[in-house]
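Only one protein chain is missing; all other protein chains are in place.
Letters A, B, C, D, E, F and G mark the chains in the order given here, with residues in each chain numbered from 1 onward.
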Amino acid sequence: MDKSVSKRADLIIAGLGGQGILMGGKLLATAAMSLYRCSLWLPSYASRVRGGPSECTVIFSNDDIDSPILSKAYAVILVDPPQLKLFEQRVRSGGYLIVESAGLNETIERKDIKMLSVPALNMAVEMGDRRASNMILLGVYLGVADSIPVPIVEEELNRRFAKKEKVRLLNLNAFRKGLEEAHKLAA
Amino acid sequence: MDKSVSKRADLIIAGLGGQGILMGGKLLATAAMSLYRCSLWLPSYASRVRGGPSECTVIFSNDDIDSPILSKAYAVILVDPPQLKLFEQRVRSGGYLIVESAGLNETIERKDIKMLSVPALNMAVEMGDRRASNMILLGVYLGVADSIPVPIVEEELNRRFAKKEKVRLLNLNAFRKGLEEAHKLAA
Amino acid sequence: MAKGEIVIDEMYCRGCGYCADFCPKDCVAIQEDKFTPQGYPLSSFVRPEDCTACGICSFMCPHHAIEVYRYVEE
Amino acid sequence: MAKGEIVIDEMYCRGCGYCADFCPKDCVAIQEDKFTPQGYPLSSFVRPEDCTACGICSFMCPHHAIEVYRYVEE
Amino acid sequence: MKKELVSGLPKLWAHNPAERLECPGCQYPLITRIVYDVIDELGVEGKTILVNSSACGYGIVLTTSVDAMFPNHGQGIDVATGVKRLLPDCFIISFGGDGDVAAIGAGAFVNAAQRAEKYSMIMVNNGHFAMTGGQLAPTTLMGQVTTTSPEGRGPAMGYPARMPEMIATVQGTAYSARGAANNPANFLKTKKYVKKAFQKQIDNVGFSFVEFLSACPTGWHMTPQESIKWVEEKMIPTLPLGEFKDVDTLD
Amino acid sequence: MKKELVSGLPKLWAHNPAERLECPGCQYPLITRIVYDVIDELGVEGKTILVNSSACGYGIVLTTSVDAMFPNHGQGIDVATGVKRLLPDCFIISFGGDGDVAAIGAGAFVNAAQRAEKYSMIMVNNGHFAMTGGQLAPTTLMGQVTTTSPEGRGPAMGYPARMPEMIATVQGTAYSARGAANNPANFLKTKKYVKKAFQKQIDNVGFSFVEFLSACPTGWHMTPQESIKWVEEKMIPTLPLGEFKDVDTLD
Amino acid sequence: MGERLFVIGNEAIGWGALNAGCDAYMGYPITPQNETTEWFAKEFPKRGKVFVQSQSEVGSINIVFGAASTGHRVMTSTSGPGWGLMQEGMSHLANGELPCVISLVQRGGPGAGTTRHGQMDYLSATRGGGNGGYKNIVLTPASVQETHDFVQLAFYLADKYRNPVIVMTDGLLGQMAEPLELRKLDFGSLPEKDWAVRGRANQPDGVRRVVTAMQGLMPTPPHPPYAGFLDLLKVLNEKYETMKEAEARYDTYMIEDADLIIVAYGYTARVSKESLKIARKDGLKVGMIRLQAVWPFPYEIITEMASKGCRFLVVEDSLGQLLEDVRIGVQGKTGVHLLGALARHDPSDGGMILPDSVLTEIYRLME
Partner (left out) sequence: MGERLFVIGNEAIGWGALNAGCDAYMGYPITPQNETTEWFAKEFPKRGKVFVQSQSEVGSINIVFGAASTGHRVMTSTSGPGWGLMQEGMSHLANGELPCVISLVQRGGPGAGTTRHGQMDYLSATRGGGNGGYKNIVLTPASVQETHDFVQLAFYLADKYRNPVIVMTDGLLGQMAEPLELRKLDFGSLPEKDWAVRGRANQPDGVRRVVTAMQGLMPTPPHPPYAGFLDLLKVLNEKYETMKEAEARYDTYMIEDADLIIVAYGYTARVSKESLKIARKDGLKVGMIRLQAVWPFPYEIITEMASKGCRFLVVEDSLGQLLEDVRIGVQGKTGVHLLGALARHDPSDGGMILPDSVLTEIYRLME
């Protein structure tokens, strides 16, 4: 993706219910509003099962967004490693598959995409709350995709958790950890 | 109507609810079953009002009966004289309009049909029950139309009122009175 | 002596006889040989002299056919 | 002395803690540091010695994760 | 001597005989008289809206001179909720047959009470579905012959519904009673029930309900006199008259 | 020393964990355990058909090894009527949520009792519509926050439905009770209620009904422990446990 | 000719059900089909069969759901607003693939409309008025005998396809009496209902049965019914396509040389035929296609005749519903005219379309 023009970015976040999948995606999509003419977030989750497969699509663009559904995206964040093979197919050529490393015991076959394996769960536990792992992965994504300037995302994050200072700090730090990690991985 | 071949006969009985309109028609139609290949009875009454306009169509035929609804019939029995003008229009050319005379204070304009004015109510009251007037009128109809042999109608009448001897006798006598009256009128 | 009187509206009466049934003074009765224009047996104010203008025949009449008047000294 | 014993099925336990709450002898407890394969905190039979085989932990377990056995003399 | 009108046409009367199509001896118009007169006595005529979904009540309730609504069978309960919620200052009466309230509208009825809707409901119980030709209703008495219980209602068809007793158990109900007009005294007692029920609405207490046992001579194939006797000797023993709930606050 | 199984999987168990999708700490499966065990104890397993229309119950009731039916929300009451009428020798249990029985199915419920349908109905009351995301149910307590009572239930939304009390007034009801499993004693008492209710069906007496207060920690956003406390301290005072009707003949 | 009864259409439904071996009826009164409900109330209990007067039409259709799940032959009947209330249930019956018969005696609408008659439920019956897109065969008899016979056919087709089947008449056909010859029709054998619930001890294989309206299908054993949603759609689609192929029903009258073809069903078909015969005597080349089923619809015959240049006159007591299907069939090749409910002869609710009106319209079009 051309970082300077940035006409369109898209992303799939996939995992299980309760992993903060939907919230993370919505945060990005909301932040993108001030920057892009169009922004779209589409959740998708199993109806009956609490804790079943959960997925969301995030698209921002200065052009109209036609399909709200992505066959493939530039980046996929996969919080549930057992679904690796499935989501390997959903990354566009030249894009990123960002995957949680805890529980990951295979690798991808495609050569035209990059896989970044991130120990987000461990990092989050170290930070004191396993639930922050989604923000770490989001940080990694922004670190490599640079689709929205970091301050704008942080601003949105601060707004969203304005009433819960502890949660805000935790998430903010996790997000920054993710950014750092991205730079490490990119290096 | 050709009395000997009798391929088809039809009849409209019209009046108000409670005047035995529907029952009379059904009696004829049922009697006709043994004689004709087809027989049809179609009631039509106001839905909400007890005592409102009530009408039924009776058709018997050896051919298929197509329309169950008659625009015009060979004979119309009108128990409610105020509707005379309306039902004058529903008699086929050459046919009969048999009308209760009590309360009748107009006459018909058409020359191509015959009107028979019958004091059925008075006759019935004389016989002891005003409710028998419908059978008198039915008798008049059969007297002039001869669409079903009298014994068959009487048999059906006896069957229908088999369990109520008094009613059976009353109706049978009324029916016969009507036949007589028809012969008088025809004379 | 009559304390009042009633007026029966022939147009409305349907001959159910409730007025006669419930009049505590038996002032009202169905006249089997008189009929309303609609053909129902007609109710009549047969014994006006005992009427107390209690109103019962009126409010028990489903067809709102009766008006009851009380005589008042002027 | 133990009158019986219980078996907790890791596949079924979801760490709700009702067994621990309702066991009258406090024989069962949630091990916050042990997890079921599904990632829930795991319940454990921590004080087998006092178990009376009353069955409560089993029938109060919504996830049917506990079997209770009573020792019987042969 | 001057004459003073003691009783005549009900108050709130729209003089229109063409619309008065009840059968001879039908007691339905007695409860409408009570309702109309009480509305008048309470001085709420100008803000009254009648919602009628009872079938035989269609023509009968149309005789009113106030705003009126005629939704389909069974809907009058929910419809009244809609009207009252949008016009909380108006005075809403919902008329229903026993079919409306005890059969097709039973869920709406129970839930209107559960939500403590602030209107008044009148159920006219003539023991069957009159308009459609006299079929069994939930209120039909044991042994009663109807067109769908040709051998008389037996236990296989259940037992007569007692709606005022049932709805009295619901917290949102402020008032619940059963009246009849088998004699002048009960007519007047029923009028008291109706007045109390309406007052609950005016005081914004909660849901209020009166059942009225109504003779249906035509539908029952009886003379008017026999039908009154049936109310007295058959219905009232099974469905006792009286008040089943009367509270001034729901808490 | 030999070991004897005191308690383990419920009787009538179809071993299929894939279908067991209730939330951690959900008490729903406790009432299914009771029902399954009582069916077993009464020896009617072979002729049992479970009809479930409670939403969260879909996955949970599917764990049975007997014939089962899953009609839509609100329909399980009428559907059970259909099954029982055609198979009078079978043993029919209908499970419903509080939404099923007190809201959408209230009319079916009241009329099943009025017709004295000969099956047994279990209502699982978790105080809200769990499956659809925790909306207000007729049973929701005063002050309780749900997604459609974000400020807590106030009087404008009515008052908590008390179904066993209400249905006890209906003549066709043979048995009506409310149980809970907030502690082992109440669990066992509830089991007795269920057994009595089922016996009424076996004896062909009439409609039988048991409400079960069920903790829903996920939906209530509580820990399982807090949810049990809520049942104890909030629900039971409003919705007292006990039997409300128990008769051996309906006449 | 065997012994004949003289009965009205609404009663013929009952006799037909009896001859089909129907085990249970559940229904709620509504004009103009009350005689059906009353017939079952009178005739079924004394034969040891089930009659349930439900508390509403929502109740009727759900009690049918339960009853049909047991594998017995069951039916309900209704009209107008009652039909409206059954729509959700119809959809669930389709999902659960439960065979049953619904007798729909049309009245006039919308709303409470008229309690008399009308042909105004064509679209909701043929398009699946309820949620989610489903199909059911809709048989449309035009006489008392045909009503009786088609009820039997309906039970057969319901079992054959494991799908609800509608027998659609109207208040006029329902109230009309004609001679009825009682006869049991044989349509061939049917598979065992091995999917029905009846208590596990009564299942020959001892395996539980599951009936659901949630996610489709009651696979015969082995259960469970966890067919995915897409699988449900595929199965239903295939079934609907089969029905479309096999179950169109109509008869034709003098269409070979016709310039104008009347398309109608039910009472208006009979009215139209009378007019048509008169017009024929006058030398007008009018023919008729009388639909005996309106779903599936025989588009082919319409297209074929339209290709020959025939024009069409749709006679139906509605504002134009059957009209849509005829238009689909005609494909713009020729003209399609409507003689509809606005031609009712009487402004009150008793109006119907008279033979005279049809005749006048034929002359107008053939001028």
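Here is the rule we go by: a residue touches a chain if its C-beta (ideal position, glycine included) is under 8 Å from a C-beta of that chain, and two chains touch if they have at least 3 such contacts.
Note that the coordinates shown come from a computational prediction; the quantities given were computed from them, not determined experimentally.
Engineer: Give the labels of the shown chains that the missing chain contacts, considering the complete complex.
Structural biologist: Touched by the chain not displayed, across the whole complex: A, E, F, G.
Engineer: Decide which residue listed in F:K47, F:H73, F:K196 or F:K245 touches the omitted chain of the complex.
Structural biologist: Result: among the candidates, F:H73 touches the missing chain.
Engineer: Which residue among G:G9, G:G66 or G:G108 touches the omitted chain?
Structural biologist: G:G108
Engineer: Considering the complete complex, identify which of G:Q145, G:Q175, G:S318 or G:S357 is in touch with the unshown chain.
Structural biologist: Of the listed residues, the one touching the omitted chain is G:S318.
Engineer: Can you name the residues of chain E that touch the chain not displayed here?
Structural biologist: 14, 16, 19, 45-49, 51, 58, 62, 64-72, 75, 77-87, 90-91, 107-108, 110-111, 114-115
Engineer: Quickly run down the residues of chain F that touch the omitted chain.
Structural biologist: For chain F, the residues touching the absent chain are 72-74, 103-104, 106, 129, 131-133, 135-136, 138, 147-151, 156-157.
Engineer: If the missing chain were put back, which residues of chain A would it touch?
Structural biologist: These residues of chain A touch the chain that is not shown: 26, 29-30, 33, 38-44, 46-48, 53, 65-71.
We adopt the following convention: only the chains that are shown with their structure count from here on.
Engineer: Please tell me whether F-G or B-G has the greater number of C-beta pairs in contact.
Structural biologist: F-G
Engineer: With chain centres defined as C-alpha means, what is the inter-centre distance between chain A and chain D in Å?
Structural biologist: Spacing between the chain centres: roughly 40 Å.
Engineer: So what's the Cα centroid distance for chain A and chain F, whole Å?
Structural biologist: Each chain's C-alpha centroid was found; their separation is 42 Å.
Engineer: Can you list every residue of chain F that touches 2 or more other chains, as numbers and ranges?
Structural biologist: 23, 58, 107-108, 110-111, 114-115
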